[in-house]
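With one protein chain removed, the remaining protein chains of the complex are shown where they sit.
Chain IDs A and B follow the sequence of writing; residue 1 opens each chain.
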Amino acid sequence: MAGPLLDRVGHDARIVATYISLGVVNLVQYRSDFVLAVVNGLITLVTQLLALAVVFGQTSELGGWSRHDLLVLVGVHFLIGGLIGLVIRPSMETMMEGIRLGTFDFTLVKPADSQLLASVQVVRPPALVDVAIGVGVVVWGVGGRGGALSAGDVALFLLTLLCGTVTIYSFVLALSTMAFWFVRLDNVLAIFQSLFGQAGRWPVTIFPGWLRLLLTFAVPLAFAVTVPSEALTGRLDLATTLGAVALAAVFFAAARWFWFFALRRYTGASA
Amino acid sequence: MTAITVDRLHKTYTVPEREGGLRAAVGSLVRRRTRQVRAVAEVSFEIDHGEVVGFLGPNGAGKTTTLKMLAGLLHPTSGEARVLGSTPWQRERSYLSRMALIMGQRNQLQWDIPVLDSYRLNQAVFRIPDAQFRSRLDELTELLELQALLRKPVRNLSLGERMKCEIAGSLLHAPQVLFLDEPTIGLDVAMQRRIRSFVADYNRRTGACVMLTSHYMADVEALCRRVIVIHHGRLLFDGGLTDLVHRFAAEKTITVELEESRADDADLARLVGGHPLERSATGISVRVPKAETARVAARLLAELPVVDLVVEEPPIESVIEQVFDAPEEQPSGQEVTGG
Partner (left out) sequence: MAEQAVAGPTTAGRPDFSRVSWPALARYYRGEFSAATANNLAYRGAVAIWVVTTVIQPLVSIVVWRTVAGPGGQVSGYSSAEFVTYFAITMLVEHLTFIWLMWEFEYRIRTGSMSPLLLRPIHPIHKDVCDNLSYKVIGLLGVVPAMVLLVVGFGGDVSDIGVAQVLAFLLALLLAMALRFVLEWVLALSAFWLTKISALNNLYFSVFLFLGGSFAPLAVLPEAVRAVALVSPFPWMLAFPVEVAMGRRSGADVLVGYGVQLLWLGLALLLLRLVWRRAVRRYSAVGA
């Protein structure tokens, strides 16, 4: 029983590796985009630092988060934003365009997992700039807080970061899958981008109850940005960690189910 | 050896009925009115390994729907199909690895990266071993003259170059069944000819079964001995290309070369029974209904100083045009010959 499954996983891994490595090999293609990404990344960074400066010009803590705690959060926000921009968002945009133009059919006639193919089809290396800025800002923030991080903290951070990325990926996939029904809603990802860009750069804990619930379970920004930041700022408890893992699993399973549900409709299997 | 078996394949779409205006839009949120559209109706045929079959029909006849079902992209409403022993819409990986779908109007190569890199992606997806990948790539590169193109990003290629690269990319896994949907659309005549001869060559060398749709009859004439004509979702004809012309051509053209062109117009009109007549420097030509061909030809031979007389079928384009113009009530069942 394990044979075919292992074979499948190996095939999937090979496909992902090929896409990523080709993206990297073609870095040169994106040279001017890289310069642009650096400029844009720096502008965004300065904007966020200014926003923090304005806020902390009036107060010494925001809902229990110090200036350096928020710096860590800004870094994590950059990091996750970079990961989304590297593969997830460009692939999803291409998929929605493909559904509109009919080229999505080519994804379906290939002998591999359709969700996987749709999700990794475009790699945008310039987004790595945001990842790098994110790492830098996280280090800066952690350093500014003082006190050493234990290996356990770092492991928890990486675990929650992974879970957060999976959760966000599943959410964006489900959102994009709606293109099978609403072909004209090609800007549906704008809602996510706007929420992620605006609400995601503040700790979810400052939002009032109903909004916090919304940002945790409906649009899962809390587990993508706030929770990993909590791991680095000594706020993360066991329950939240387990919650992050569970939520990632639930979101992934639900998104995958929805994907195949949509495909059945697209291919007329359910009609 | 049968490669494709299609048995009473039927596809009906449910489409929402929309009226313009805000009120209708709001109304449709509450209760959607839908309509059934029949795209493919009870179509059956069989295709053997090694055959190249032209799949003809006017726009909206059901060609693409049928191809999509055979490629596993659509489930039929009813009916069966087996391609290479699999039911296509079960989308088994073993089937998809032995099949290729090429659509002339749609691209599957990645826009920003070099062609060769797109091929490497296909290699990973189709699990082509390195040695096979290299040898097939070499072969395709030579046949389609791709050397200069492989390192260029797709966005820098011309339409014709891109199509060559698309085709090569779709054949790297050596598919045994090939669905070509308008592969030459928009290409210049020289490139059309290249693609045509390549497909013919690929079919000859690999024995792959090819199903081809095209609006260019030159493609069909060059590649397909057999054609399947589908119209309003129904199978109208299945047989040899020459039989198609025989069956559906309503007229023939009689061209006569004369010793001296002295016959006056009224005389000629009487001779050809009033059918449309054209004079040329050396003689005349006339289009007559099939049934009258022999009678008119005999009269011309008897009464004019004929040097030469030729009876021709009309060009295939005009026959096809005639078939497609037919209303839906056209006899379908009895016109179909065995596949």
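Keep in mind that, in the parts below, a contact is a pair of C-beta atoms (placed from the backbone, for glycine too) under 8 Å apart; a residue touches a chain by one contact, two chains touch by 3 or more.
In this text the structure is predicted, and so the values were computed from the model without any measurement.
A.B. asks: Tell me which of A:116, A:135, A:149 or A:185 is the one touching the absent chain.
C.D. replies: Only one listed residue reaches the unshown chain, and that is A:185.
A.B. asks: Would you indicate which residue among A:36, A:139, A:158 or A:213 is in contact with the undisplayed chain?
C.D. replies: For the chain that is not drawn, the touching residue is A:36.
A.B. asks: Please pick, from A:202, A:251 or A:266, the residue that touches the omitted chain in the full complex.
C.D. replies: A:202
A.B. asks: On chain A, where is the contact patch with the chain that was removed from view?
C.D. replies: Chain A touches the chain not shown through residues 32-33, 36, 39-40, 43-44, 46-47, 50-51, 53-55, 57-59, 62-63, 182, 184-188, 190-191, 194-195, 198-199, 202, 206-208, 211.
Quick note on the criterion: only the chains that are shown with their structure count from here on.
A.B. asks: Once you find the CA centre of chain A and the CA centre of chain B, what distance in Å lies between them?
C.D. replies: Their C-alpha centroids are separated by 46 Å.
A.B. asks: Can you list the chain A residues touching chain B in their complex?
C.D. replies: Chain A reaches chain B through residues 11, 14-15, 17-19, 22, 25-26, 29, 101-103, 105-106, 108-112, 117, 121-122, 267-269, 271.
A.B. asks: Using the touch definition from the top, list the residues of chain B that touch chain A in their complex.
C.D. replies: Of all residues in chain B, those touching chain A are 11, 13-14, 68, 71-77, 89, 91, 93-97, 99-101, 103, 106-108, 110, 112-114, 117, 120-121, 123-127, 153.
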